[in-house]
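Working notes, beginning with the structure itself.
Every protein chain but one is kept in place in this view of the complex.
The letters A, B and C name the chains in turn, as written, and every chain counts its residues from 1.
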Amino acid sequence: MNQSEHTTTWKQLNDHLAEWVLASKAHTADGHVASYIPELANASADVLGICIMDMDGNTVAAGDTGYHFTLQSISKVFTLILALMDNGEEIVFSKVGMEPTGDDFNSMLKLELVEPGIPFNPLINAGAIAISSLIAGNTPAEQIERILAFFRNIADNPALDINKDVFKSESDTAHRNRSLAYFLKDNGVLDQEVDDVLRVYFSHCSIQVNCTDLARMALVLAHNGVDPIRNQRLIPRRFVQIAKTFMFTCGMYNASGEFAMNVGLPAKSGVSGSILTMVPRRYGIGLVSPALNRKGNSTAGVHLLGKLSQEFDWSLF
Amino acid sequence: MNQSEHTTTWKQLNDHLAEWVLASKAHTADGHVASYIPELANASADVLGICIMDMDGNTVAAGDTGYHFTLQSISKVFTLILALMDNGEEIVFSKVGMEPTGDDFNSMLKLELVEPGIPFNPLINAGAIAISSLIAGNTPAEQIERILAFFRNIADNPALDINKDVFKSESDTAHRNRSLAYFLKDNGVLDQEVDDVLRVYFSHCSIQVNCTDLARMALVLAHNGVDPIRNQRLIPRRFVQIAKTFMFTCGMYNASGEFAMNVGLPAKSGVSGSILTMVPRRYGIGLVSPALNRKGNSTAGVHLLGKLSQEFDWSLF
Amino acid sequence: MNQSEHTTTWKQLNDHLAEWVLASKAHTADGHVASYIPELANASADVLGICIMDMDGNTVAAGDTGYHFTLQSISKVFTLILALMDNGEEIVFSKVGMEPTGDDFNSMLKLELVEPGIPFNPLINAGAIAISSLIAGNTPAEQIERILAFFRNIADNPALDINKDVFKSESDTAHRNRSLAYFLKDNGVLDQEVDDVLRVYFSHCSIQVNCTDLARMALVLAHNGVDPIRNQRLIPRRFVQIAKTFMFTCGMYNASGEFAMNVGLPAKSGVSGSILTMVPRRYGIGLVSPALNRKGNSTAGVHLLGKLSQEFDWSLF
Partner (left out) sequence: MNQSEHTTTWKQLNDHLAEWVLASKAHTADGHVASYIPELANASADVLGICIMDMDGNTVAAGDTGYHFTLQSISKVFTLILALMDNGEEIVFSKVGMEPTGDDFNSMLKLELVEPGIPFNPLINAGAIAISSLIAGNTPAEQIERILAFFRNIADNPALDINKDVFKSESDTAHRNRSLAYFLKDNGVLDQEVDDVLRVYFSHCSIQVNCTDLARMALVLAHNGVDPIRNQRLIPRRFVQIAKTFMFTCGMYNASGEFAMNVGLPAKSGVSGSILTMVPRRYGIGLVSPALNRKGNSTAGVHLLGKLSQEFDWSLF
């Protein structure tokens, strides 16, 4: 995309984003708010908000842009990056694999069936738990501080913090994640204690943001680790490359293939109904719409991104 | 079996059991002591002891009969019975199924794959954990007391107690069982807290016995719930029927079919290398030999029971 | 059971069987006729017939006793026996295992997941196909002749024959069985060509009988391989022992455990709605009622056998 393409795109976005959001909002009726964490079940089913940020920090936004939500699985992209920065590729990929699974995000099948019993990739729950245990720090509190500092830096927002109610709700009810973590412990994947690693995991899942924060974080990935606004490298390029590759192949749970075909951008969704995506070398995009399809992705969000990708020919292929 | 058959059998056992034990002992070399619980790994690999008890309490014993060991999975037969006595069939079978699985005893596959996500039977780990939660009592301590009292009564041995070292070793290391328990919790199978139910579960697995205790306990099952020595009904017949049916179809982990074909008696094994079996209406049998085959059953024990079954035509079929 | 018990039982059966059949018949409404083979879909959903035969050949029968049906999976018990007679245990159990699976009768999961990729037992479809290939004979036609001769001898009915319409219907539509057979071929389990072994398999599944034939065949198993009427050994006792053990642990598909607990007799069901069972050393029993539950067993048939087992305390345990 050159400058004149950008100008055209930006004008179109300014002219039409609100109406496209309205059209996509109808699709919230096809989904259901996540119910497995009580605090998430309180989300508003008919919300849809989106923010698109260019490399100068200009934004086009539409819909419920003031809505706050927790990162949930979107955090996994950035803890992966931090774990890579803290440990290097070799250690990280001794604990998690590189392959999509085709299974549900909380599945344990492959841990039992496929040697050597490590999570297939860092974006499914099992893999993200393993990654949480790799964040540097002598205590869970230190690890959490380190994660917060990193996320605040990427988002350029020192006010980012953990939503304590969501954290507590997750800790109290996430029996399946505990089950996954103990399985990993049994398979020798976790050195840390299960309670400690889950405290770290639930903490980063519970970091509260809004669409603008997401777009800001995405912008850094879109520019391969350099923050184009502060003109500062925040992440080594190779680790962004790794993260974006995983986002493309596994970022939308086991609907990643469908998203790749219909949108064609690296993306990561969370069960809060949030999606972080980007137009490489150009825009950071954050959206939220809590009504989910049965694969765990925002119905209206997926629809809206499909529309944008088609309109502006954003697919990588 | 009539009285004269018994006389002949008993004489043969007295004459030959020691030599048969010696012959089977060679098969300890084909197995390995369980290593997944550190305390169990200390077991002596070449031990083999057996005790056979008739309805008057006479015994024939051979080999390392003084050897002490923990019940491990054998306890599951008696907690199942106690849970049935405490709750009745309907409640118990709303929490566990009635089918063999063909999977490893600690497998989680069917919990994830087969609706409604309850353990297939009460003798696999997942099922036995669910059963532990059904034992009456307001606290884990009360449940454990109740179990101990019941086991002591069945074994007619008020000295039966928990081996604290094994209990601690199990609690500290059984990550897979914790994983199973949290999965069950997530599937709505457990009302109790996971830590509480596992405390109960590890406690009954850690009750220490010897071969004579096992034979004494088996004798009560052999006589359909009546202790023939004290001439007292200890268990309703229907619940013994249920227990023996499960022992026949699922008692020897996923080698139960092979055992049914080659021995043909209801039996339950434990990873301590122990086996409890019986000749219905006649003998209670307890044995121990810690070297296990890869299905988790005592190599020498299975061999010795095959020999006895063949010699005396004990198979039910 | 002694003679006076027999007299009492027989009188009761004569007095009450018709009314029990009537009561169980109501349960046909809970099931559905098998639809996966077109010719089977023509079966009458509300039929229920039963025949019980004592060792002198006397029968008590009730319900739709004139109804004809094909053996379907019941044939697997007798082809297993014939394969054992033709090859011995060692060869047979190099091709099939001895364990219940917990999976559907036509499942392929364990063939792919569990080394060495042989069927878990001879009564699931995969196992029965492997067994068919072991029947002696230079051609499928010879094998089929040999099976027919054996079945006619066991049933003492030289008129037993293949229902050509059912055979054709099975051959034309059993894609899943073809899939299983090619998988077995790929795993090195079948030496024979797939088309040939399936011709044999579909042939024995399509042998037509009535309840009296089933009861007659069961009687030979009840007497451990000796036909008590002709006073002639037809099967070595060991092979009957093997067959009855499998019937007990795997005979009712993946509801075998439940049947063992509620009826407690060795049995085999077929998707024609037929069940062959026996009271060991006493009666042969054959019944048919085409409406099946979702595990593939006759709803009314299972109910009726539960009633009889309870009434006469027939459970082995």
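One rule holds in what follows: contacts are C-beta pairs under 8 Å (C-beta built on N, C-alpha and C of every residue); 3 or more make two chains touch, one makes a residue touch a chain.
Nothing here was measured: the structure is a model prediction, and the numbers come from that model.
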With touch as defined up top, name the shown chains that contact the chain not shown.
A, C
For the full complex, which residue in A:Pro38, A:Gly117 or A:Pro280 touches the chain that was left out?
A:Pro280
Looking at the whole complex, which of C:Glu89, C:Glu112 or C:Glu145 touches the chain that is not displayed?
C:Glu112
Which listed residue (C:His68, C:Arg176, C:Arg233 or C:Arg294) would be found touching the missing chain in the intact complex?
C:Arg176
Missing-chain contact among A:Asp30, A:Glu99, A:Asp172 or A:Glu311 belongs to A:Glu99
Which residue of A:Gly66, A:Pro116, A:Gly188 or A:Gly257 touches the chain not shown here
A:Gly257
For subunit C, residues in touch with the removed chain:
107-109, 112-113, 175-176, 178-183, 185-186, 194
What is the set of subunit A residues that contact the non-displayed chain in the whole complex?
97-103, 110, 114, 120-121, 240-242, 244-246, 248-250, 254-258, 260-261, 264, 266, 280, 315-317
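The rule we apply is simple: only the chains that are shown with their structure count from here on.
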Examine where the copies subunit B and subunit C touch and state whether the two sides share over half of their residue numbers (same) or under half (different).
same
Angle of the rotation mapping subunit A onto its copy subunit B, from a C-alpha fit, rounded to a multiple of 5 degrees, please.
180
Greatest centre-to-centre gap (Cα means) from subunit B is with chain A
For subunit A and subunit B, what's the span in angstrom between their mean Cα positions?
48
Whole-Å gap separating subunit B and subunit C, where each centre is the average of the chain's CA atoms:
32
Junction residues of subunit B, two or more chains touched:
none
